[in-house]
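Below: one structure in structure tokens.
Excluded from the complex is one protein chain; the other protein chains are retained at their positions.
Labels for the chains are A, B, C and D, by order of writing; each one numbers its residues from 1.
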């Protein structure tokens, strides 16, 4: 009953299919998280009257509740009010929005680290609010926080396994599905774990390198 | 909402399990974090290397995979943990791996002179840790550990996927029975949020308690090291 | 020993549950097969039969563990529970992995469809005929296997995590039909949903209690008391309470049901 | 060109400006001197709309920049036009570190004045040549010395064709040997252009050389004002005498 190599080899292709879905979820989710988080951060930082407060609560609430329960909520409740997506799309949107609350905080740190003199010089040059964000503040703010954002991308990659609970057919779902067909969990779960490592370890190393590069330019 | 009222005791029972998982998980997390973090910093390879592997594995894979693995695969190696134990172990090992980096970071962030000052007084490595390093490093660890604990609380929801009857698990059960999907998930979202909020408020309190009147003291010490000679009035 | 499932504890499962006076059973919370009551106790057709048999064996209580169908056999082998009592239908592949008791429940399969059955789905063949039709199943469930053995393309199969979600999937248009035992669908029935008559082109099937392969002694002891129970009116009383036919269960054997393809 | 009337400004309890009246004619070069904390920077920051006055009226070229007479809420709609006539050079340069020198100078002309990229770059090159940095067009500010950075900052402000230039201690963050190159550029501007200039500085000799008028500030008020010859050689006010003595001794 212990490890069966032939069986292990036979399930790798299917697990790789699952890994590919996981990667897709991560990529699209990342795009949502990076853009939405940026918007949330800018609105909060600009103290836009009502919206700013709303986003404050959004960040607090999303960070205070489990991704799994958020996914359940979106998956089971939203269709009742007429919002209807496939599990995959639902999952991507949920994880993207969830992580936007985290990236918003990262961006905020980046924005705060831009010296006041940069804002003042922009005023002295009569740049409009939009121009100021676009040409002066964000390029500097974002550059500093790229490694921190990268860490959240890796984190999202791992967390996307949670979406298996709403039947997104990603890596872990492939593993349990193999388990249900073959009645063995040992090999699929172990290989799934190794596949997660195979992506996230090099990614983390890459981010470390980037961090050092940005800290000591040239 | 009225549909789920008869099931409220069931949900509250689940909440209790969730809080118990969090409490035990916090203890394991802290123990694992210190053990792995300190070993990782050791100069002895046979300590630092395994700690490094542990940290990389548990930070590099999905918490859910770890949970499934401990629950369904570990028994084949002769280790049969009851579901609650498997759950808190997965939570504690996973969050502990993150905590290990916090421990290491807080200790390495201390000025080198502190260690050297202690060596110059002939303190043993244990005494250095106990009287000089940790008393300064631990207050610095509290805010990041607060984040880890909130993470832990949220991750307890995952144990519902391996039959531990926590809040989320009970919610799924009540939902399957009553079909009151919105009310059930709305209720537990609020419950989780309140619990997480209370936890972070508690950690904030602890931070202030551990560090009475210190906020301006530590930075000035650092400043002093880089811009020496300044007199700090009080 | 190390390689044996549940290697931690000594003695056979039979000895252990006798000593504890309680057995852990895997259930799915899918009425009428299995159900959890608000007070947390376990009931349903199969757990009630299992409880009655165990009582006759001198084991007074059961302890239910809710788990997805796909995890039931891996979890049984990982010693997460002692008996599967979830209406896990017998078929060739499962009978190869675990031991079953003699049949306890026999049932039929139906589709839950939108009211009026707009796509006129009455058989597996009618699903295969229209590639646009999507059928929701519980992954790892009997119906999932039945569709797969009849080569229904994977693209037509929608996985949902539990029975309630299946009904919601049909109501929301995420699936055109939800494939489940007739009686289960009846207990889930909601406005806007019709339940089709029994589907004819899947084999009739049924379930018994499931055991680890190493627990032959437990199965033997169990079957002995099950035979006694099935001979008594108590069996009729339990099955009719949940809408099943006791005579149908008496009319089939384990070997027949284990021959079902899939 | 610039007029302050009855302008007040406080930070909390700290009354930095009190009922300030001040007029600067078009083309005039005015130096502002005075002890630290006397409100010199605050005046420039009000003109640059980096601070809001608590009361009074500030006009630029006949247009109101701040109108808070009687403490009324300021109407900021016309502000942008008035502000566009003003350029400012900061003590710490405040160049945009992620852009090349050329882009630092060309950004605002393209974005704010709507010049074509080509025209703006041409003009930027001319200005950078004027401040002696034609060789560094493609460099990032971090690769330049402080004196070079400050000269880029001057070129950047000039690129907006301001009618008024504000200089706030533009040499005090520089190493002594780099101060000369920056002052030379400003001197050049003062002697060859008709721009109105307001200059906060501690370089007394330089102030004497280029200014039409020197204002001595203390505690948010002009306590003495006049041509450099009068202020530096024959100060009337005891505070001015004391201040000049201290500054000159420090050298």
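Note that in this section a residue touches a chain if its C-beta (ideal position, glycine included) is under 8 Å from a C-beta of that chain, and two chains touch if they have at least 3 such contacts.
What you see is a predicted model, and the numbers here were worked out from it, not measured in a lab.
Asker: Sort through B:13, B:48, B:136 or B:182 and give me the one touching the missing partner chain.
Answerer: B:136
Asker: Which is it among B:9, B:50 or B:113 that touches the chain not included here?
Answerer: B:113
Asker: State which residues belonging to subunit B touch the missing partner chain.
Answerer: 111, 113-114, 116-124, 127, 131-132, 135-136, 216-218, 220-221, 224-225, 228-232, 234
Criterion: only the chains that are shown with their structure count from here on.
Asker: What whole-number Å value describes the gap between the mean CA coordinates of subunit A and subunit C?
Answerer: Each chain reduced to its C-alpha mean, subunit A and subunit C end up 38 Å apart.
Asker: How many angstrom lie between the centres of subunit A and subunit B, each centre taken as the mean Cα position?
Answerer: One centre to the other, that is 21 Å.
Asker: Quick check on subunit A: which residues sit in contact with 2+ other chains?
Answerer: Within subunit A, the residues that touch at least two other chains are 1-2, 76, 80, 165, 176, 179, 185.
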